[in-house]
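Complex shown without one protein chain; remaining protein chains in place.
Think of it as A and B in the order they're written, each chain with its own count starting at 1.
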Amino acid sequence: MTLAAPSAGTTGAGAAGPVIRAVDLRKSYGDTHAVDGLSFEVTSGEAFGLLGPNGAGKSTTMRMIGAVTTRTGGELEILGLDPDRSGPDIRAQLGVVPQQDNLDDELRVRENLLVYGRYFGLPRAQVARRADELLEFAQLADRAKARVDALSGGMKRRLTIARALISDPRILLLDEPTTGLDPQARHILWDRLFRLKERGTTLVLTTHHMDEAEQLCDRLVVVDKGRIMAEGSPAQLIREHSSREVLELRFGSDRNEAAAETLAGVGDRLEVLPDRVLVYAADGEAALVEAHARGLAPITSLVRRSSLEDVFLRLTGRSLIE
Amino acid sequence: MSAPALPAVSTPTAGGSGPRRAPRFAWWYVTEHLLRGMRGYLPTVVATAIGTPVVYLAVFGIGLGALITENVAPAGSAATTYLQFVAPALLCMSAFALASEEFSFGIALHLTWRKVFEGTRATPIASGQIADGFVAFVAIRMVITAGVYGAVIAAFGVVPLGAIPALVLTGVLGGLAVSPLAVYAARIQGESGQFAIVQRVIILPLTLFSGTLFPLTQLPIFLQPIGWISPLWHAAELGRFLAFGPSGQWVAALVHVAVLVAVAAGGWIGLRVVLTRRLER
Partner (left out) sequence: MSATTTSRPTRPDPARPGAGVRALWSGNPGSIINRELIAARSTNWAVLASGIAEPIFYLLALGIGIGGYVGDIVAADGSPIPYAAYIAPALLAVAAMNGALYDSTWNVFFKLHVQRHYEAMLATPLGPLDVAVGQISWSLLRGGVYGLAFLGVMQVLGLNLAWTALLALPAILLVAFGFASFGMGLTSYLKSFQQMDWIFFVVLPMFLLSATFFPITVYPEPVQWVVMALPLWHGVELVRGLTTGHLDAGMLGHVAYYLVMAALGLTFATRRLKALFLS
């Protein structure tokens, strides 16, 4: 009758049901509608992303999922529980990685894990054992006794993730996990998160970096102004909302506009940004040849694959990072 | 790749019109910057500057004065009440307290925590001028605080009006003699409570055992040396002498001045050295 799914035997939710279910979820602050009717579901073991620019309502959504903010309207179910009724019980089963690290810098690295574990009421011995495993996982074992402020940005982030995992959560919430990190630190972090995904941890993350969403998310929703603009896997979204390739042309600050007029009709679609012109085309090289043929001499030109950035630009008319 | 034909823009320029070396009065820019930084704290600073003398005079002068009826002042002094005995010392104490705060936390705030001085050092201003500017900033703060104190004392009619300016200068000089603390503060890279310890174990005894609230001679002889090394004792004694006499004891007064000037100058020079070392590594 029932399947022996990995989430079997847990609170409330039916074994096959989604771990998060939002229907017409809304959050308003006075007249501002931070989240304006989001509906989505996250299934167990999935890596689900909320992609959108700053101020899109991603963090507010995350706070509602984290059971630290009440919703203004709609339905929300986390692990089969209603956060309005079972806040602490939901929080007991979540791991939260906030946008800004809020590690305890009066404590050493390992102590951060021990103390945080106790907040969940877990036995000391269990927390200690898990702390050592997690330090290993976060590649911080040799830093166990270090001061937090002596860690690099990437290390702090990994420690925050280790901390969020101390209670063996059913869902890991990551709010902008790699924002502000240098490229190398980001790749290390993605590797760690990917391993979690492989182990079956349910990940919910927000990001405004399309490459991050492409790397990590099985499925994502594009959010803007508190609403969902599109939903699907990264590849699916790119296929549906953009061309295969993009030609980026720079003509100098004042000349992009004029060049775009000359380019009319090249490729499927044109997008004029303050610093460059984007030509969406199935074949970028061919578009570049055509541009030269029309007498244009761009300062720089670049042909690349379409990305989620382009999807977002298409859907909202704005850049993700402004 | 061909060079991009950039349009001619008026700002920013390609550079070259800025000053080539530190202006002579660059220390003042530092002072000005620090004074501007105070603006956010202006309401509490003003309230404290006015409120503290009123409260202290009320508590020690009037409150304790009601209990202490005998004449505490040295023979030959024109001071007859306890209030007159403590008022000059309290004025000096205000400058002393302010200096010990600025020369510890103030240094750490600008040098280590907010790294303001590092930013200043990236301009043509020299490290020594940063030290000068900071000392001048502390002096200005003390002039204001001690000046308000002096005004309150004068309003109470405790001290002859003519003695107030000299009293304020004495307080400021006493505060500047706390500058060796700044040398210590500027050497600390990671503060983990050292200042709290210094405040409680060094500054507080120097304040309490320094003949401010009662003559040093009240203490057992083995505690009196704490007063002798306290800038506050020298300042308070000097201040009392300037306000009330006894006349003719100029030698003692000059000794106090000499000690304070020497310590203040030593701290100042020390701060220049340490700041230069910290900022020009």
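Here, a contact is a pair of C-beta atoms (placed from the backbone, for glycine too) under 8 Å apart; a residue touches a chain by one contact, two chains touch by 3 or more.
Just so it is clear, the structure is predicted and the values come from calculations on it, not from any experiment.
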Full-complex touch with the removed chain, picking from A:17, A:37, A:73 or A:98, is A:98
For the chain left out of this view, which of A:75, A:106 or A:136 touches it? A:106
For chain A, residues in touch with the removed chain: 8-12, 66-70, 80-89, 91-94, 96, 98, 100, 102-108, 111, 114-116, 118-122, 167
Logged for chain B, residues touching the omitted partner chain are 40-41, 43-44, 47-48, 51-52, 55-56, 58-59, 62-64, 66-68, 70, 72, 192-194, 196-197, 200-201, 204-205, 208-209, 213-214, 218-220, 223
